[in-house]
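I'd like to ask you about the structure that follows.
Every protein chain except one is present and positioned as in the full complex.
Letters A and B name the chains as they come in the text, with residue numbers starting at 1 for each one.
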Amino acid sequence: MSTPVLAADSIAPEEKTSGSRRPRFGSTVLKLLLDNRKAAVGAAILIAFALIGIFAPQIANYDPKAFVGRPHQPPSSEFWFGTDGSGKDVFSQAVWGTRISYGTGAMVGISVTFIGVVVGIAAGYFGGRIDDILSLITNVFLIIPGLPLIVVLAAFLPAGFLTIYWVLTVTGWAWGARVLRSQTLSLREKDFVGSAIVSGESSARIMFREILPNMLSISVAGMFGAVTYAIGAQAGLEFLGLGDPSNISWGTSLYWAQNNSSLLVGAWWTFIPAGLSIALLAFALSMINYAIDEVTNPRLRSQRDTQAALRKVKQRLGSSRATPVIRKHGER
Amino acid sequence: MQTGEQAKTPLGQLDTDEIVMDVRHLTKRFPVGGLFSQSKVHALDDVSFTLPRGKIVTLVGESGSGKSTTARVLARLIQPTSGQILYNGRDIVREEPRKASLQYRSEVQMVFQDPFGSLNPAHPIRYSLERPLKIHKKARSRGEISDRIDELLTTVGLEPPGEVAAKFPYQLSGGQRQRVAFARALAVDPKVMLADEPVSMLDVSIRIGVLNLMERLSKERGISFLYITHDIASARYIGDQTNVMYAGRMVESAESVELIDEPAHPYTKLLLSAVPNPKAGLKVNELTARGEIPSLLDPPPGCPFAPRCPFAMPVCRETMPGISVIGPQHWVRCHLFPQPAESGG
Partner (left out) sequence: MVTAGASTSRDATGEALLQVDDLHVEYAGPHGAVRAVDGVSFAIRPGEVVGLAGESGSGKSTIAQAILRILQPPAIITGGRVHFNGRDVLEMSDRELEDFRWEEVSMVFQSAMNSLNPVTTIGDQIVDAILAHERISRKTATGRARELLNIVGIEEGRINDYPHQLSGGMRQRAVIAIALALNPPLMIMDEPTTALDVVVQKEIMSQIAELKERLGFSILFITHDISLLVEISDTIAIMYAGQIVEMAAARTLFERPLHPYTQGLMSSFPALTGERKRLTGIPGSPPNLIHPPSGCRFHPRCPHRFKPCDSVVPPFTEVEPDHWVACHLHTWQGER
């Protein structure tokens, strides 16, 4: 049943009335993201953290690995976030920790998305034998319980953020691949793919220039989700001691806080900054995901637009579920 | 110039038109069910027809008739199970078994039914038109490409071409998108265009424009069209030869006007009686049969129309009728007519 919004079909471009609208992707994505408060907040936080990581040497007050004061001192003007159980400046640790935590998380997110895209699209597009093999591999990696595998791998391999990167990537790509494979399966049946084939396009071009652009939103959303997951998982692994404790990252801060019994002595400032940073970053990524949802799901966007348009007319829709009657044209 | 071997159309006589495409005994079965199932959907069964140069041949049928499958097989989107496609005399399926050659793709093009699905929503019109030009090297420099695109859009009636090329599909109406689809197919200078229900999803008042466009392209450029539709009136409007399909089989073929004036097959008659015709006045036609299209899954032997046919005889449920020629350009597969000497036609 159609509640026809009379979209593209009736908005004929031949008269100058509609003008040439901005193309949907690219610049409009940017515009929409900026229009959207959630996205703006999320983007601001992400950029802020990135800057903190890049300019860590300038921002941090001390060398994060150096013993600079008495252990477990509360926040003061000298040590903004206090000192940890080894007498190191917590603020500097938090700032420098951004590099590994955020950086590794981002790298994992990008890698996982890249692998997922390639495997998913190839499996979905080629079908047949190739699909069987790729799906088998994907399913194997999906079924293997993630956390135990991560822990086992991290325990055997040399400690450090690189290991964590590999481990998280290897265990994290399968889900995205599965999702993209099913998207590809449905997009493959569309006539524009048929047209491309009949025009003589090569398979590679069809996969990456015809199908992928239509899956951009879900891939990008998946990527942000993967980064969120990676940042959290990395911190978790480091907290368990599977990272290299001599690295400076949020997770190792938490590890040391636990090891040095900071909780027992009531030194909340040793783990709050790290925890809060992780939470803030995850929050920011989720906000961006909301915005992407709106960009890709026209219905969500049109709901927002309707509310906005109605607000202009100073009308409010009642709570009735029936079609609202708001008289603009006079009674006769 | 005749095709390689003397073209023997199902009529068994030489066609004086030059035959561009000769389809013989095309069959397509789709396996269904799991690993252990032997069931097959008989989408196409022993379909034969020809496409003369510069003419419009229509395939008329309802859902399940196999008309779209035919187009997809000829467009090499699906592999036939058996049968031959002779293009300019060459047995295409034998020569290019796995993948169609670029040569074939530059000569045989397709327009799809759904104007909302046949253009990639992520790309502007320009991109969709550029690709075939670049792939088949029809234009090199950016200027040439741009000129060609403008030319194509103007040919299909979309003005001003520069503006239209910059738009995205969602900014165009259904009729305009369909014209773009034709422009894209034209980009490679094809000899054959397969049009799979190109106007079914368009508004009624827009359809005629697009049909007229097809006819013009055919006459002016000598392109052979295979026009697939369920609307037999439009088949008469632009088709030179009309073929009627039912449940995967071709049951009748005739010159378009003659098919409608003198239908032979009971299904053709049924189809004609069901067409609402405003000009025929308000009397209600009586349908000449009831029932629905049969399942194509492992169909029983014999004529697929037998269960619904008011004239069905015992032989109809046993063997598929052969081809009976009942006029110049007019044949039918029905036991009501004298069967050919050898079985199978």
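FYI, a contact is a pair of C-beta atoms (placed from the backbone, for glycine too) under 8 Å apart; a residue touches a chain by one contact, two chains touch by 3 or more.
Treat the numbers as computed from the prediction; the structure is a model and nothing was measured.
In the whole complex the chain that is left out makes contact with A, B. Interface note for the absent chain: among B:85, B:108 or B:270, the touching residue is B:270.
Residue-wise, the contact with the chain that is not shown comes from B:232, picked out of B:41, B:232 or B:306.
Seen from subunit B, the chain kept out of the figure touches residues 62-63, 173-176, 203-209, 211-212, 230-234, 236-237, 257, 260-261, 270-282, 284-285, 287, 290, 292-293.
By the touch rule set out above, subunit A reaches the unshown chain at residues 1-6, 9-12, 14-15, 17-18, 302-303, 305-306, 308-310, 313, 317, 320-330, 332.
In the analysis below, only the chains that are shown with their structure count from here on.
Centroids built from CA atoms put subunit B at 47 Å from subunit A. Within the complex formed with subunit A, the subunit B residues making contact are 72, 75-77, 102, 105-106, 108-110, 112-114, 117-124, 128, 131-132, 135-136, 163-164, 166-174, 176, 181, 184, 188. Looking at the complex, you find that subunit A touches subunit B at residues 7-13, 18, 20-21, 23-25, 190-192, 194-201, 210, 213-214, 216.
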